[in-house]
Structure formats: structure tokens, C-alpha cells
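Shown here: the complex without one of its protein chains, the others still in place.
Which chain is which? They are A and B, in the order written, and residues in each are numbered from 1.
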Amino acid sequence: MGWLSQIIKRLVRTSPQKPVTPTGFGMVQTRKEDLFASLGTLLSRYRIAALTERKGKILFDYINDPREIILDYQPTVLSPKKFFFPQEEVFLEYTANGKINPKIDFQDTILFGIRPCDTNAIKILDEAFSESNGDPNYLTKREHTIVIAIDCHKLCDEQGFCYKTHSQNVTGGADILLFDMGTDFAIKIFTQKGKDFIDEYLNTKALDPNLFKAYQERRHDAFKDLKPFPHLEYLPEIFENQKDHPFWASEAKRCLSCGSCIFVCPTCYCFDVADEFALNLHEGERIRRWDACMLHSFAKVAGGENFRQETENRVRHRINKKFNYLMSKHGQSGCVGCGRCVRACLVKISPKVIAETLIADNNVIEGSAPDVQPLENHHIKERDIRLYVPEKATLTRIIKMTDKETLYEVELASGRPLGHEPGQFVQVSLLGIGEAPISISSEPSNEPRFELCVRAVGDVTHKMSELNVGDTLYIRGPFGHGFDADILERMKNKHLVFISGGLGYAPMRSLVNLVLQTPEHYKKISILNGCKTPEDRLFKDELANISKMGGNVELLETVDCADEQWTCGVGVITTLLPDLDMVSDETIAIIVGPPIMYKFVLRSLKERHIPPENIYMSLERRMKCGVGKCGHCQIEGIYVCQKGPVFHYPDIEDKEEAI
Amino acid sequence: MSKPTVAFFDFASCEGCQLSAINLAPQQLLELLEVIDIVEFREALSEKAYHYDITLIEGSITRKSDIPRLQDIRNRSDLVVAFGACAHIGGINALKNFQRPEEYKKAVYPDTPDLFETDIARSIDAFIKVDAFIPGCPIDTDEFVRVVKNIVLGKNPDIPDYPVCVECKQRENVCVYELGLTCLGPVIRAGCGARCPSNGGYCYGCRGTIPEPNIYGQKDVMRQYHLTHDQMMDQFKLFLNHNKEVF
Partner (left out) sequence: MGRIINLDIRHITRIEGHGNIRLNVRDGKIEACHFDIVEAPRFFEAMIRGRHFDEAALITSRICGICSVGHQLASLAATEDAFGLSLSTQEKCLRRLLNAGEYFESHTLHIYFLAIPDFVGAKSVLPLVKTHRDVVVHALKLKKYGHDIGDIIGGRLVHPMASNVQAMTKTPTEKELFSIIGWMQEAKMELMLNVTTLANLSLPDFNRDTEYISLYKPGTYALLEGDIFSSDTGVASYKSYRELTQEYAIPNSTAKRCKHTRDSFMVGALARFNNNYQWLSDNAKSVAERLNLTPKCTNPYKNTLAQYVELIHLADDAIDAAQTLIAMAQPLKVEERIVSPVAGIGIGSIEVPRGILYHEYAYNEKGFIKTANCVIPTGQNGQNIENDMRALVPQIVDKTDEEITLMLEMLVRAYDPCISCSTHLLDVEIIR
């Protein structure tokens, strides 16, 4: 399909809501010397980070003397996000015998002199680190920091393009904003925290309106010819429409996949997690480090599948995240135009150029108001200090299923039932080794025990295979969206068709066993299972029992390569579908399997006229945190660990990255 | 857990990697010795053993007569680690592979060019199965400790597969291209902490390329920074002899 033919899509929007500036705190004025004198005395109470010079480079760093502060802004390599979300951070400390403590390294801090683009970026980070679960490390540091921003009265350099997304205007993300009026600063207070700070530590006087007006005029002149992107508010649609634009491929060819753009970006927040034992193999730490979706293996799972194998997919994801996924949610562009990535990129791939190219090639027809939740006065969520702390559990049973897979029965030391929905997963930790997401194979129950069926593919799962009954492991969860009460309700009196391939039966079993407790609630239950060889089948005995259940329960199996004893089908899973007796709108299909299976199964279901609304599936992605923070599991901006792994097909039908 | 036995061997190399391996603070080295049992290390010890759990081999293979010794070591080892650039990717020794043997032999031994046996320099995985590698010229001491620790714990060695730029950016360096130098960082495997760009140098690729380097893009960048074809190739030749796609 030509990209030109599909870009003319009717868009219904009006111009966006103008950002509302919080008032109520008003404005004052102070002499620069007074401010620096205050900062000088505050150095004993606060750590002060500001723009300064170190070994010939300009950067934000902790200072020892206010005289080190540079007021004339020069763009820095890294953004101030490093103070809240450092390059590398220990967030758990533990001992081999199971003392686990969360760790947050914070101190009362003043972050002085960040610029408007970076304040807008902080708004985005605040949201990212507090939505759905409050990240304890980020939020604690954030809470203990007073952000004092300085307004820009001119563009920093030719790479900066804040004006393209209105990001030269501070609308939050700072407690105090300063306007440089020569010998004095005008001060605008944004938050109560800022107000308290000023009241306590700063000599202020009333604002001189003429001086301030002169400042504003100067600023206005500097920015008046710098126009935002045309159709700024439609960027999400424009990007959505142009996922096949040839520019993606040509930019990808040049891209080195070096990740520099991500590390320097003030709004990128993905991270990787690693466990490290000290050399004594007794004390250990769990560390998070900046990660970048532009790097080749960012979306690669332990099993080997890489969900963004091609550079083109990564470039597209990165830029869409900024102008599409984030912006469609909040109405504010996820790119604040600080220009850092362009400066850092050796081949000068630029979000600005990409946006301009895509905008120029699009036809937009404006319509009604956008449906967005503005980030203004975003309320920082309660942080959850135990978000990353796993709880102790014991292995109570180990059953070898096949060469590669083993079933583990786990009991939480606290004796509490796990309380999971079918389809959810837990994060299994082995101290010093790492953490891995594992889907739960057993049906929901009130017992403190649950089952995990694991294939040994990574560090944690390999190490699990060396454990014995009675050994300790650590659990976080259950996480994710499973087959919740609504879905279960919908399934009542329907013909349920379970379609699983390979390891897919492991998570599927949780739901299968649940519905098999009351088969009479369903019209019919068909379980379709495919494997490479008969040997590879999981839960062989259970399947044998199911096949003998009779009534409205049927089991259909197929393998790729049969042996002599094999009596069921041979061939891929879809060979089982054509002969299946289904009434299209009475049937609900549930799919779990290896990534390549979905496409074919969906096609077959379509041929059998099963409507998308009647299809559920569980998707696998690389997961690190499990709580919507690390960014690894994203499918076009959707966090699989939050909205999935169980998805209603219509929700992801149009997501190219999903299937 | 009984301590795994560890041995060090070297072929054509400068032995700088073995040296870097013991560049540890006293406490660290003593702790390391609690975790592993070094049973053979000709450079520093006289002990010998027959079988090794982990064998670290430094150096590239530049003559046929070394192959039997290499194979013998392999046969007596559970796990072989290519230790340093020479063993991993041929290292600096492979620079001579760009010249004809008659030429380089004559240049060094004009009267007796055939006095010494020599062949093209190759990484050890050209001759034996290699289970893991620790890259670098020389290896990074912290990485060495981490890999040994990981192997002892039964984890993957965990060698980064992202490029040097990642670590360079995290250190907030000014890119050396801006300083008028050229750098292979975008296509070279990180793990050294971007040591060269961070210390007044530039990356010349001692750790080998990342799994899918964009050589086309890298050359494009170097051209943009006014390198001639020959200058560009000279940079690649230093450590990337085994990357056939580059030349």
C-alpha cells in the first residue's frame, strides 16, 4: 500500500487548549547578588546543582560555591534528569541469606538554572514515574529537590527547537522561575514548595512592572519569528498515519543505533536492571541503568525473539513515542525541542526534520477538541517504597516436564495466597542472579501455593533449574492485566476455543483449569494445542485427562513432527481450525503462543468469521520491571506489563508492533 | 560450592591482559582467590595442573606449531574464554595480515626472512571452540572480575552488546568528533567505560564491533568529518581485521 494514498484521513480536532499557567503565587523580584548570597549560605543545608564548567565542558553538576554557576546558558550533553534518575542507581541491597532493603540515595537538593525545555521534560518524567505505580527512587529525589528554572529570552543555538512544540514556555516542572533582567531576577512562583523556599531564604521586593515588560518584549522579539510546527496538535494523527513513510527507512539506513539520542534526551526514561554480587558472593545489589530503545537488543527477550529487530522499527518507535504516543495522551509533545539528540547524533537524525517531513506530506482537516489529559499541576503520586522489593518464597515441588521445561510449585513465606487472575505473571528473583517475568500456570486459588512452568533460557531460569525443593526464591507480583472478572463473565455460555502453541500452554493452563472446574457454565470448551514433537508437550498427563473428560470438552492436538505412537494431528496449529465446529458470534477464542503463531491463527479465525471482539490473546514482550517503569515491554506506547499481557484483540488490532 | 580451577595461557600477545587481570586492590585480589583457584598462570606462578574448569587464553595464533598446544589446552578445559583482543579478534597482531608475508618478514629480518615460522594472525576461535570472551586491548579489570564472578555464579558472562557511545554519553563526554578527532565508538562494543574518549583519546576499536554494526553509517560519518578513504581504512585496520564487511 502506497503511503501517499493512506495519509489523507479525516482528523477531527480543534486547536488545543492553551496551557493554563498556575497563578495565585504571583511574582516578585530579587537582586542577583542577594540570590547568590542566599545560595551560598544554603550550601550547608542543600546540595546545589547548577550549570557549571568541569574540565572544559559545560554541564549541570553539584557546585561548591555559587561563583561556579554559569548564567549564560549553553546546551549541555546530558539533561538535568540525571539528578532524579541517574545513569546508574542501586535500588535494592541484599545479602545472600535474604535481607533485602530498598535503597534510595537522596539528599535535599536545589536544582538551579534549568531551562524551559527541561522543565517541560520534568513534567513528562513526573508523569512517567508516577503513573500506575509510584517509582520510589525518582519520586523521593524529586520531592527533596527545589527546582529553580531560568527563563530563556532567546534561542540557545541553531539546534534548539523548543519553539516548535511551545516548550520555551514554562508551565510547570519547576517550583520557581527566574527571569534575567540584568542586575535583578523577576521571580514567578509555581508551587507552595517554591513559595515557602522564597519566603524563608530570599530577600525579595515587589516586581518592577516596567523592567519586566522590557524583558518580555525582548523575549518576544527573539521568538516572534520562531513558529511552532504547523498542525502541532495533530502530530499524533500525522505520525499514526505515516508509519510507512519512506523517510523512516532512509533515516534508519544512516542511523548507527548508538543510542546517544536517548541518553541525552530529557524525556527518555527507560532502564535496564542487573543484579550484582560483591566478590565475596554474599552482599549484592540490584542496579538500574539507563537503557535506550535505539539499541539493537532493547526489545529482545531471553528466548531470542527481538521485537524491534530492524533499525527502522526502532527509529520509528523512538520518534512516535515523543510525537504520537505521549502526545496523544497528554496533549504535550514528548519532545521538548532541547536539541540535545541532534547535537549528539553523528548522522544528525533530527526529530524536528522528521516531524517537518511528515507534516509536509500529510493532509489535515481540522475538527473538534482533542481528548487529552493535560500534565498541568500533575499530582505526584504516592511513592511505593516496596515497589521493587520482592518477597520470600519457597519451592515446594519440582516436576520436570520436558527436556527444557520444568514446573515449580512455589509458596509465599508469608502464607498469603498470591491472589492472581489467570494470565497474570510474577517476577521471580534469585539474589545475585537477577529477576525474570514468569507467567503463572496454576488457576487462581486461596492457597498460598501457585505454579510456574519455566523454560530455561536466561540466567534466572537456568539457575532455577538447579534448585531443589525447599530452596528459596523471591517473588514480586502478581502483575499485569489477566483474564479479569469482566472477561470471565463474557465467556459464560460461550464456546471457548483455546489455541496454544509451544510454551503457550503454560499461561493458558491457568485459565483452562479454571473453566474446567465448571464446564457446565460454557457452551463448549475446545482446547487446541500444538507442539514441535509429542515429547515437547507440556502437562501430558493433564492433557490426557482432559481428552477423557468428554461432555462439552474437547482436546485437539497437533505436532510438527510425529513419532510412531502419536495418534493426533500432524502440522501447524492452524490445521486444527478449519474442521472445528464453531458458531462465529457464539465463540470466544483465546490465543497464547510463540510470536509467529498469532498472525496465522488470526487469519484462520478471520476466515471462520470470528469477530475481533471475540478474540483475546496474551502477548510476550521483554519485561524488566513489571510495573510500567522500565519501558522495555512497550508496544507502540502501550505497556504490556500494565495493559497486558492479556489483550482484547480490538485494542491492539491496528498496532503494527503487536502481532 | 567448591572453587573452580582457573588457568591462564598466552600465545602471541603482549601479556598486558594477564597483567590487567591482577591489577586489583589487595582486598579484591584476596577475595578473588577465595572464589577461584588459580592453578596455572605461567607469567606469575610455577604451579601446573592437568584439568581446568575455566581457562583464559590470551594471544592470537600466528604459527601452525602453536595449534597443537592450543588444542591440548582446549581438551583439558571445561570452559575456554578468549581473553583480550588478540585471542578474541586477532588483536594488533592481525595488522600484519594486511601485508604480504614476504614483505613483513623481509622488513624485520632482511637477511634471514625465513628464520621464523609465521602465518597470518588469527583469533583462537578459528581453531578451537570458545565459550566466552573478554574483549579489549587490554581487558578491563572490572569486566574481568565481573565475568569470572558471573561464570562462577552460572550466569551469562554479560559482555555489553551496545556501542562505546553509550558509556561515553553516560559520562557526559564531549564527543571527540567535536574536538577534531575521529572515533569508532558508534560501532565498537562497550564495556571499557568509553575509556579512550574519556581520557583524551578516541576509540580505535580494540573491543571489536557490536553484533550488528552499521559500517555504512560509520563510514558516512567519517567521510563527513573529512577522512579520506585511506585514513578511514587505516583506522579500521588496527583492530577490525576479522570484520570482512569493513574492507
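Going forward, a residue touches a chain if its C-beta (ideal position, glycine included) is under 8 Å from a C-beta of that chain, and two chains touch if they have at least 3 such contacts.
Computed from a prediction, not measured in an experiment: that's the story for all the values here.
Across B:17, B:124 or B:165, the single residue that touches the chain missing here is B:17. Where chain B meets the chain that is not shown, the touching residues are 10-20, 22-26, 29-30, 33, 38, 41-47, 62-63, 66, 91-93, 95-96, 99, 103-105, 107-108, 112, 115-116, 118, 137-138, 195-196, 198-201, 204, 234, 238.
What we mean here is this: only the chains that are shown with their structure count from here on.
Inter-chain spacing, taken between the CA centroids of chain A and chain B, is 36 Å. If you check the complex, the residues on chain A that touch chain B are 56-57, 59, 76-78, 87-88, 253-260, 263-264, 274, 276-277, 279-281, 290, 292, 295-297, 311, 344, 346-347, 432-434, 458-459, 462-463, 466. Chain B makes touch with chain A in their complex at residues 28, 31-32, 34-35, 145-146, 149, 152-156, 158, 161-163, 165-166, 168-170, 172-175, 177, 185-187, 210-212, 214, 216-218, 220-221.
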